[in-house]
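Below you will find the structure I want to go over with you.
All protein chains of the complex are present and in place, except for one that has been dropped.
Chains: A and B, in written order; residue numbering restarts at 1 for each.
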Amino acid sequence: MLITLTTDFGTHDHFVGVMKGVILGLAPRVTIVDITHEIAPFQINEAAFTIAEAYRWFPKKTIHLVVVDPGVGTTRRPILVEAQGHRFIGPDNGVFSFLYDSGPHKVRAIKNSALALKKVSRTFHGRDVFAPAAAHLAKGVTPTRFGKLVDDAIRSASLKPAETKKPSGIKARRWTGTILHVDRFGNLITNFHMKDFAELRTRPFEILAGNQIVRRLALTYAEAGLGEVVAIEGSSGYLEISADQVSAAHKLGCRAGSPVELEIFY
Amino acid sequence: MLITLTTDFGTHDHFVGVMKGVILGLAPRVTIVDITHEIAPFQINEAAFTIAEAYRWFPKKTIHLVVVDPGVGTTRRPILVEAQGHRFIGPDNGVFSFLYDSGPHKVRAIKNSALALKKVSRTFHGRDVFAPAAAHLAKGVTPTRFGKLVDDAIRSASLKPAETKKPSGIKARRWTGTILHVDRFGNLITNFHMKDFAELRTRPFEILAGNQIVRRLALTYAEAGLGEVVAIEGSSGYLEISADQVSAAHKLGCRAGSPVELEIFY
Partner (left out) sequence: MLITLTTDFGTHDHFVGVMKGVILGLAPRVTIVDITHEIAPFQINEAAFTIAEAYRWFPKKTIHLVVVDPGVGTTRRPILVEAQGHRFIGPDNGVFSFLYDSGPHKVRAIKNSALALKKVSRTFHGRDVFAPAAAHLAKGVTPTRFGKLVDDAIRSASLKPAETKKPSGIKARRWTGTILHVDRFGNLITNFHMKDFAELRTRPFEILAGNQIVRRLALTYAEAGLGEVVAIEGSSGYLEISADQVSAAHKLGCRAGSPVELEIFY
């Protein structure tokens, strides 16, 4: 049985190791795979994007543990999500928003304290609640034993761009979106999905990100001139903002969570 | 059987991969878990803190390999420690100091060259001595075969704060401590343990760390005002120094090993 880990814990501290110790103490035969521990601290949308991009490449029945949890210690619920033949465990704060849009799914509020560590701290539910839940699920405890189905799981409002007031005087539409993820090369992955914004391929547009206006859609990173900032259709289907050979994140002063404005002209 | 790794090797070089290759060549059925490879170079106290916080969350009999080893190639001894039902392997330089305080323990100087690689370099005992020792232990070689018990294992002097000269004229006591660890968020974990310094909860005090004097003990990180530097009782029981939403390490110019002064007034 496979368990994947996606957190904002980084790899400097002992936190990730401790979660693995708890899992392997309860379920010694599990194989654990790190997706990443470098989600920007508390960036729920970045975690949501990352697990949505990653999970489908694992075999069915894999358990995906996502611990980006600014509400740890409050009343936010731990949840177990079944979707697309995979299982997901994490806080009910929007980290699984993409899955809710991907098709039929079940969400359970985890309530069974017999499936957590005996002593639950207020600050480290990754260790005390989520890791043991994943281990018990891996060992065959059925989802129904974790808790009841709920239908009010939290969806992240900002995963889809919001249309904003039309500018007066010119024929255009305008949306406000956000940066879902900054990749290793500093490319900014926005929440504008090309299947919803196919007009970018044919109409003039302006994207405002950080201190820069972008007007060109390139087909490949290489198409951009040296230092030029362009939009491209990324491998995940989302519009990316990219600067040739340099980090667009640095050049534009953007990071995960930064706003992006799009205007399409008619 | 589980083997954990805690080193200052970083993840840019091939060193950690090589240690795993040596272990898995000798003991193919072992599961290896990284605690961290980001211990600040040569910071023995940070390694000691990290393994002390991590080991108890693993199942009994786990083997914990700690390689922070500024004395590699000198006459410092490799040791095998049995404590709390766990086994520990590393250099005799203080990295296991916390364990010696935690209860009964046995320390052996590793002398049996049949349990190391045939050719031992002067610069990489992680590969040549410690990794093979852990693999052989995992495969069932008994501790007695590694070497004889010793009673003079090195303890790190600075794991406990030292009381310093009383300031004259005012009723106060004064201690010099150190930063054990800087976590991902830049919080400074000191070696002042709240069980020894419970008076911090009731008496006025001053903590001098880097360029800053701290006078307030907060209950949570969130309690600090924007940019305010406060002391808090961390999840490990140690006093931490934290700056709201920014890195206290950057703000105060401190890192693992930096000194911290505490004065309590009566």
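Criterion: a contact is a pair of C-beta atoms (placed from the backbone, for glycine too) under 8 Å apart; a residue touches a chain by one contact, two chains touch by 3 or more.
The shown structure was predicted, so the numbers you read here are calculated from the model rather than taken from an experiment.
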**Hidden-chain contact residue, picked from the options A:Glu82, A:Asp183, A:Glu206 or A:Asp244** = A:Asp183
**Of A:His14, A:His37, A:Arg127 or A:His193, the one touching the omitted chain in the full complex** = A:His37
**Complete:** Only one of B:Phe124, B:Trp175, B:Phe197 or B:Tyr238 touches the unshown chain, namely B:Phe124
**Message:** Touching the absent chain: which residues on chain B qualify?
**Reply:** 9-14, 16-18, 20-22, 24-25, 28, 32, 41, 121, 123-124, 127
**Residues in chain A touching the chain absent from view** = 2, 4, 6, 11, 31, 33-38, 50-51, 53-54, 57-59, 62, 181-185, 235
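By definition in this document, only the chains that are shown with their structure count from here on.
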**Prompt:** How many angstrom between the C-alpha centroids of chain B and chain A?
**Reply:** 33
